[in-house]
Structure formats: C-alpha cells, structure tokens
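Below: one structure in structure tokens.
A single protein chain has been removed from this complex, and every other one stays in its place.
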Amino acid sequence: MMFGFLRRKLRLAYLRKKPPTPSSRRNLSPDLEANLAAFRRKLGASPDLIIRRLRLGPETGIAGALLMIGGLTDQQVVNRDIIRPLMNEMKQAKGKGTEDLLDYLADKVVVIGEVRREPQFEQALDLLLQGDTILLLDGEEEALVFTTQGWKTRSIQEPESEQIIRGPHEGFTEDLRTNTALLRRKITNPGLQFEETKIGRRTQTTVALAYLRGVVNEKLVKEVRTRLKRVNIDQILDANYLVEFISDAPFSIFPTITYTERPDVAAAKLLEGRVAILVDGTPMVNTVPTLWVESFQSPDDYNFSFHYATLIRMLRYLSFFLAVFSPAIFVALASYHQELLPTPLLVTLSGATEGTPFPIVVEMIMMGAFFEILREAGIRIARPVGSTISIVGALVIGEAAVSAGLVGGPTIIVVALTAITSFVVPRQVTAGIVLRLTYTLLAGMLGAYGILIGMLFTLLHLASLRSFGVPYLSPLAPSTAADLKDVLVRVPIWAMGTRPRLIGWPRPQRQPVGFDQVVEEEREGANGADG
Amino acid sequence: MGRTADQGGRNRPFSKGGLRLLMILLLIPLLGGCWDLRELDSLALVFGMGLDLGPQGDGYRLTFEIVRARQIQTPGPGGSGGGGGQRNPYWLLQATGPTVFEAVRNATLQSSRRLFLSHTQVFIIGEELAKAGISPALDFIIRDHEPRIVKWLLLTPDEPKQVLAVEPGLEQITAVAIADLIQNYGITSKIKPVRVVDYLETRMHKTSANTLPIIRIKETAGKKELIIDRTGVIKGDKLVGYLDPKETRGLLWVQDEVDGGVVTVDAPGGEGKATMELFNADTKLTVEGNEHGIQVRIEVKVRSGLGAQTTSVDLSTTNQIERLEKRQAEVIREEIGAALTKARDLKADIFGFGEYLYRHDHRRWKGLESEWERYFVGAEVDVSVEVMVEEVGLITKPTIYRAPEGG
Amino acid sequence: MIIFVVLVFIFVFIYEAPELVEKEYWRELAVFTLLLLLGLVLSSLLVSGVKLPYIETVWIELGEGIHRVIQTSL
Partner (left out) sequence: MDQGKISPWQLTLLVMSFTIGNWIVLPAGTEAWQNLWLIMILALGEGLVFAYLSLLLFRRFPGKTLFEIFALVFGSVGGKFLSLLFLWFFLQTGAAALMIFVTLLKTTIFTATPDMALLVPWMLIVIYGCRRGIEVIARSNEPLIIATIVLLFISVLLVLNILDPANLLPLFNLPLSDALWISVGIAVFPFGQNVLFLMILPRVNRRQKVTGAVLKGMIGAGGYLLLIQFLTVGVVGKVGEIYVFPSYEFYRMIDIARVLTRLELIPLLNFMTMGFIKIMLCLYALAVGTAQVFNLRTYRPLVFPLGALLLIAAFRFAPSISQHLRFVEEVNPYFGLFYSVFLPLLTLGVALVRGWLRRRVTS
C-alpha cells in the first residue's frame, strides 16, 4: 500500500519533469519554390493563406512571393505600402547593385514601419501566423518580414464586470497592444516597462509583464519572470490558464492573483509597486502580489469622498460576512442553540417551520443549491428568454415552496439575503460559495462549534497563504499599522503618503504626508481675517 | 518580503493533498454527528413553570405552560397557519417526580416533544412548597444549563396550575403576561421583582430574608384576572408571612427600588385627596453597629409632582406645596415604618441590614452574625424623608367645581 | 472503534513516512514511528475501555503521599 503510494508520487514527479519537445530549427532555403512548398506543407490547404507571386525588377526580374494570412493583415497597408512600391520601384531599378537586395528593399522601397530579416523557417511561420507579411525571394536565404497586423478588434468599451459610478469608464480589450497603450496613457513615466514573452506551445500567446521601474521591487519582477518561464502549457485561451499555473496556492479556494478589467485600477496597482500580467486575447489584467483585502476595494472608493467610501467599505465587509455566515448561523441557531434566540423570534421561527418536512440544514442546502442553479441558468440562457428565469424563480422559490409547506419562510429570507450580499464582493464570490456550503454543513453537524472549527481552519489557511512572497492576510496579519489606512477605512488621499509596506518597500514614500498641502490656503485666509 | 524567490516551493499550503487528507479526517468523526441536534418542531417551548409539592406531600408537581407556536399568529397573508383550527395558544401539562429534574423528564411521557426550558419566563411557586422550603426545588433551575437564572420568581397562594390557566387580557400566553406585569413594576412601585439569581444571592447571605412577589387570581363577576399585589417573606428557606401593598412599598423604599409610582396624601386645607407622582427616588442606607446594638439610618430623597387632586383647594401655591411635601414625607415614613414593624414581627431581615454591615464593616460583622436576629429586632431605625414637589402638571388652577363662597 | 483508530494511525504513517524516506531522515523516522506507536497503544487502550489513570489523580495522590511521609517522619 505504501509502495503504491510512493510509486504514484514518483510517477507524478516524472510527469512534472518531462522536458518539452524541442522544436526543430530549420533555415529557409534559397529556393523559392521549396520554401513555398514548405509553407504549404505546414499550413495545409488553409484557404486563408494568401500567396501573392510577383516578379521584381525589370524584365523577368527575380521571382518572389508575398505570404500573408487573410483577415490577420491589414489588406490596405499590404496593397499600398508593400505591393505598390515593390512593383513601381523595381521597374525602374537598375538591377542589383553592390548592396544586398533585401537591405535595399527594406531600406529604400517598402514604406512599412517595422521590417526585419528572418533566416529561420519556423520563426517566419510563427510571424506569418501572427499577422505579419512575409516576402520570399528566389535566391535569398532570408525572408523579409513586414509588420502588417491588422484585424478587427473590439473597441474600448465600458467594463461590464466592474461597473462604477464616477471615474473613467474605459476598459481593457482583447488586444494586447491596445491594453499596453491604455496603461501608458495612465502612467506617463519612462519607468513603465513592458516585457513580452510567448507562452503556449501551440497558441503562442503573447504575455506581457508590466511594472513601474523605480517603484517595483526588482526581486518580485524576477520571481514573476521565473514563474512564467516555468510554465509549459499547450494553450492559453484566457489569462486564467496562466494564473492557475503561477499562483502560489493552486489548491486554495482564495484567489492569490487578482484581475481587473479597468486600466485605472491596473495603473493604481502598478503605482503601488505591483506587477501586472497582460495576456493577449484577454480583457482582464492580472496583478500580483494580491492581498485578501484588495477584494474589498473598489475604484469608486477613491472617486467618492472618504467618509462615504469608508462607510461603503465597512458595508462590504459586513456583506461578505453575511454572505458566508448567515445560512450557517441560521442553521446553528435554529437547530442547536435555540436558547440563544430572543423569545419572540423563537416563537415566530418555531411557528414558521412547524410542519415542514425537512430538517433546516437540508432546507438551507436545498434552497441554496436552487438559487445557484437559477443564477447559473440566468447567465447561460439566451438573453431574450432570460426574464422567464427570474419569473419562474421568484414564483417557485418565493411563493409556492412556502405556501405548499415545503420550506419555512425564514429559510427563504436567509437564502435571499445570502444571494444579495454575495454579489457585493465579486472577487470573493467563488470562495464565498465554498465557504458558505462548508460552514452550513458544519453547522448542521456541530452547530456553532462546527462553524468555529471551520472558521479557525479558514483563518489558519488564510494566514498560511502567500502571494508572491507577501502574506495574503497582510496588512491585517502580520499587521502593519501604516497600511491599515486602506483596509477597514479609506483615509483621505492626501493622507496616503506611503505605498503598501510589504509591496512597495523600495520607495515607500508616495507624496509628502500631511495637512499642509490641503489646507494651506485656508489657513492663510484665516490669518488674514485675524490680522 | 525579501524571501520572494524561495517562497514558491515551500509555501504550497495544500501540497501533497493535505487539504483532502485533513478534510476527510475532519469529516469522519462528524459523520455520525448531530448528537445535540434538536429541530425546532421537536421542542416543546416551556414559557411558564409552576412548582408545587407533590400530591402526597413528597416530591414535586410541576406545571408547564407550553406554547403552541403555530397558534400564535403574526399578521400575514392567507390563513396558511390555520391547520387544526384555532386552539388555545398554550397547553398546560402537569408532571410529578421525586425531584424537579425527574418531574421535568417525566413530563416527556405525556408530551410528544422534548420540554425545552431555556425560554421559561416565570417560575411560580405554590404556597405549600414555599412553606416546606424553596431551595431544593430551585437547585435544578440553578444547576441545569437550560433554565435561566435571570427570569422571574413568584409565589402564589393558589395552585400554580390555576394561575397559569388564567387567560390573559392582552397577551396570548399567561407566562408572558405575568413577566410583563412584573416588568412594569416601576409604574407603581408596589411589586417587589425578584429573579432566581436575586433569590439565590439573598439566600447566600445567611441572615437576610427573602421576599417574593405574590400572584393570585382575582375573580370578578366570574371572570378570572391575575393580580400581583403582595409580597411573601421567606425566612431561611420557608414562607413565614406576607407583606401587604403598603409594607411592600416600605420595603422598596428601604431597598432603593422605587422607580416611579404614586403616593396619595390627604389634601391639605380641605377634604379630598392629592395623588403625587414620583419622578425620582433615592434612598441612602447606612447601618452601623457594635455589640450593644445597631443603628440604621434611612434617608429617602424624593422628587415628585402633583398628578391629580380631588379637592378644590389650589395646591400649586408655595405654601400648599410645602404642606404637600410634608404630608408626602409622612406617608412614606409610615410605609417604611409598617414594613419595619412587620419585619420585626417576623424577625426577618428583609431589608438586608446585615448584608450591608457585612459589606462595609466585615470585621465587626463577624461578632454580630451569630445573634443577628436579636440585633435586627432591636435595631434603632432613623428614617428621614425629604420630598421635593417640583411640578403641578399642565394646569395651575384646580378644575374641581367649587361652590361659590359667601352669601 | 479500535479498527478505526488503527486505520487513522496507519494513514498518518503512510502520509508522513514517504517524505522522510525520500530525504533519508532516518532519525526522524525512528522518533516519529516510536511516538506514533505510543499514541496508537494508548489510544487503543483508551478506546477499548481500559481505565488509564488520571494525570491529576496521580499528582494529587503523589502530593498526599509526600505529605504523609513528611508528617510521619516529623
């Protein structure tokens, strides 16, 4: 038995260590037809591969071919800036001079922003697949690659998953370049660095690291880089493919890497010394290190007055507490600790649940599951039929179940409360569901003691989590007094003089702290009035 | 921070499937769980509990007032709760046993649900039991984790069952009605409210005598009503006598428990009465003593106002107010005196003079403790009452018709 | 019940031991096994209803014994 266990572990280790198959490196051949054949062989009979044959130079000239993928290249650019100059210029060209033909073409003929020479076949193929245009010439061992990417992208829209009232309304898009531009627009500082790599053996997805040099901790950047380098994955279709690879606690229900759809949020995190990971094709930007308390912050906190923001933030903590604990507490009180209920409430509860067929735990889990199903159906269903769901749900849950005596009215109230409150903190929704279910079960088995056990276990787990070296629960535990300014309360912006201690420690000072900046004028005015 | 690079491998909180292991281990002992689980509809909610001696004079006979939660309708749509028609919202159950605990358990022989005592509002003790000794019956209430010791304790000369069977005028449950009756003691200050824990505390001071409010049934025109208007004196552990309302008020004065209420005096300068409303009453008690005797000083300070008058004399003049004050002080002194006389008659230190001495001068107390009864009866008591009449209500002149004078 | 206890202890052994073997922590393995066996024996005894002495009772009796010895010797 033990050896089986050992063997299994070893086999897993073997799987982990298996090196990626090295891709064969092949150079382009000087023979145009051979090259074309190679491209055709690789890409098969794909109809979107466009091969435009042309002959350069006077008379017969040199045979050449332009390769591009339809839909990925900007057709207009190719026609106007590549094909036309090539044909026009070369007609008058006096033939090959002393200089290299490719250099000549690149330097003097083609009017494209970015041109480079590529000797390798595989590389050229990759570039082709990314929307570049490739010029192959007979007799040349290298290809010219023109950057002509141009495809339809979604325009910058309001982020749907992070709505705010005040503040900027633009959101990231699926296009990486647009996203980096959005970040540059926010932070006009030479320190803003992007590092791009391609991850995904088959998808070759561009992944960009962004950080603010001078603010960021270099060790953190190095750590992110190494983790990204370790990723050996076939495909990246969404940022989450990557996140599950590089997160600190892959089994944890708590997200140790957060996301945002908003450039202003991402910029704020960069300015705090965090590193952003942008994945091409994903309108979400991930930032690390992630703290638990970040989930409770919203961009609107900084767009409204701090009194209001503080109040709302406390409400958010309360909502999360209610979302996670209210079913469990209800179960514990109603089926274990009736002595703790105020007398009138007990009588009401007792009257309302009398005659219902199931124990309260079962009722609670049943209705909770029912609600989750409704929610899921509401998301997946085609929009036009969506309203049916809410009507059916409201009718069935709210009315029929209670009046048929299947479940007690209080259960419905608690489930409804949970449903509403759980959406107040969107980043902890997934964790919230797991916690809620576990606590409810534990409450059903051991009452308040069960909840306490679950709570302590969660606390230990949270305390043991780290996100890229930073304790997940900081600044609560380990507590950093200076960083509590943006946790339970949101202090005025002029008082947020320092960056988070554990993240932005190389240069903690953000701005001079103090009242002076804010009220100097007023004080002068007061003095003037006195004098 | 600073260990960023080496954290990756070490800090995998659930590496090696630790989470699963732990969860499995955690859940196994719980699988057979739910030992203490009691669904709401398996509980009989006891709101009132009557304790009395058993039929043969040994053991106990308990009366439980159990709520039928279904029958207590909260306003809501539809008659969904109407199953079984309208029944009495409570159910009276009697059980006997050699101890209170066994009697409680025996009650389950007749009840389809387990009795749940945590929400018992009042404990009513029958006179017979009170004469035989209360503590043995209270032991269970104090020892067990379900009954709460901050709930009211009362005495009744009638049978506890009869008391609990009286249909209350406003509330649906008799026990709640009784609890509310006591809760409102501050409106009259004619009831001495006692919780189980108060009883226990007084009893622990061996020389003090306990007092318990008396609830009884008042029958008017065939209709039964509940009334709390007297106080029983428990000396040692046994009922020895009663205080009438006046003496009860006296007791409350001494113990500084008068919160409000009224004092009616003979109106000065005419026939008729004036009723004074108490706004604030404050009593300072000092007890001093040695082997030769003890001196008690009771200083009462009262702020009050004119609440009603039946005389046509204008009482709002300074002169009259002064007389009102004097008369009121006189009445209060009489009340205190009555209580003192009764206490001396019963040789029961219901005021806690001994307790006061113990607290403030425990060295001297040691010498007096053994013969406290004697010292108590012979105590010199000095009562001083100071009354301030501050208000005369919304009007300044009397509204009573006055036959025109003269002629 | 005993079977359950034994199962739990075996499970813990399987959970901990491979890593120790892998790292060649023989001393650790020995101490671990020893303590585990001790725990197994004691908990089996406990579960099977053997009346192990109460720790406090032992101390109290010990104290009383010493007291008595001192008294008699005085």
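The first chain written gets the first letter, and so on, giving A, B and C; residue counts start at 1 in each chain.
One rule holds in what follows: contacts are C-beta pairs under 8 Å (C-beta built on N, C-alpha and C of every residue); 3 or more make two chains touch, one makes a residue touch a chain.
Quantities reported herein were computed from a predicted structural model and do not represent experimental measurements.
Note that the absent chain touches A, B, C when the full complex is taken as a whole.
Taking the complete complex into account, A:342 is the one of A:44, A:113 or A:342 that touches the chain left out. Only one of A:351, A:471 or A:500 touches the absent chain when the whole complex is considered: A:471.
Across the entire complex, the residue among B:102, B:128 or B:201 in touch with the chain not shown is B:201.
Listed here are the chain C residues that touch the chain not shown: 9, 12, 16, 19-20, 25, 27-29, 31-32, 35-36, 38-39, 42-43, 46, 52-57, 59-60, 63.
For chain A, the residues touching the chain absent from view are 336-337, 339-343, 446-449, 452-453, 456-457, 459-460, 462-464, 471, 473, 476-479. In the full complex, chain B touches the omitted chain through residues 13, 18, 22, 25-26, 29-30, 32-33, 35-36, 145, 148-150, 197, 200-201, 204-205, 358-362.
In this text, only the chains that are shown with their structure count from here on.
Between the Cα centres of chain B and chain C there is a gap of 54 Å. Chain A and chain B, compared by their mean Cα positions, are separated by 64 Å.
Residues of chain A in contact with two or more other chains: none. With touch defined as above, chain C holds no residue shared between interfaces to two or more other chains.
Here chain B touches chain A in the complex through residues 1-5, 7-8, 11-14, 19, 22, 26, 30, 33-34, 36-41, 43, 45, 47, 67, 69-74, 78, 80-81, 83, 116, 118-119, 121, 146, 148, going by the rule given at the top. Partner chain B is touched in their complex by these residues of chain A: 217, 219-220, 222-223, 226-227, 248-252, 334-336, 338-339, 343, 346-351, 353-356, 359-360, 403, 405, 442, 444-447, 450, 453, 457, 461, 464-466, 468-470, 502-503, 505.
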